[in-house]
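Worksheet for the structure shown next.
One protein chain is absent from this view; the other protein chains keep their places.
And then chain A:
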Amino acid sequence: MLSKKEKQLIREIWERLTPVAEDIGADALLRMFASYPGTKTYFSHLDIGPGSAHLSSHGKKIVLAIAEGAKDISQLTVTLAPLQTLHAYQLRIDPTNFKLLSHCLLVTLACFMGEGFTPEAHAAIDKFLSAFAAVLAEKYR
């Protein structure tokens, strides 16, 4: 359950992350691969070493998609419809992995924002990422 204030906070934060989407995304992915090596199995067709072009472009894609969802959270199901189809029928990433990436995104944000990543911001974004992941998995079955 997100309050109006939280939705605005989320919008503002992801707007600020958009210009550095590549760095944020790549950092979060690297953390996920280091902490949860099983997640690497979904990327056997890419070069996901630190600094690789694939890592940056993929990280950027993910962060920009989340930022797009953050612009109007009440419309998540509409905004994510194409990505829902992609994940359900093509990528078929086990949804438990969404939690792992969400956690790593939070750690990346903490490193990036320092004290600015307040408990209130943390709570709001954690809730938003859970909702995002739930919508993403809706077409799985």
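What we mean here is this: contacts are C-beta pairs under 8 Å (C-beta built on N, C-alpha and C of every residue); 3 or more make two chains touch, one makes a residue touch a chain; residues count from 1.
In the analysis below, contacts and distances are computed from a predicted model.
Q: According to its UniProt entry, is the unseen chain "Septin", "Leucine carboxyl methyltransferase 1", "Centromere protein O" or "1-aminocyclopropane-1-carboxylate synthase"?
A: UniProt lists the chain that is not shown as "Leucine carboxyl methyltransferase 1".
Q: Can you say which of A:Gly51, A:Pro82 or A:Pro119 touches the chain missing from this structure?
A: Checking the options A:Gly51, A:Pro82 or A:Pro119, the one contacting the hidden chain is A:Pro119.
Q: Among A:Arg31, A:Lys60 or A:His87, which one is in touch with the chain left out?
A: Looking across A:Arg31, A:Lys60 or A:His87, the contact with the absent chain belongs to A:Arg31.
Q: At which residues does chain A meet the chain that is not included here?
A: 27, 30-31, 33-36, 103, 106-107, 110-115, 117, 119-120, 122-123, 126
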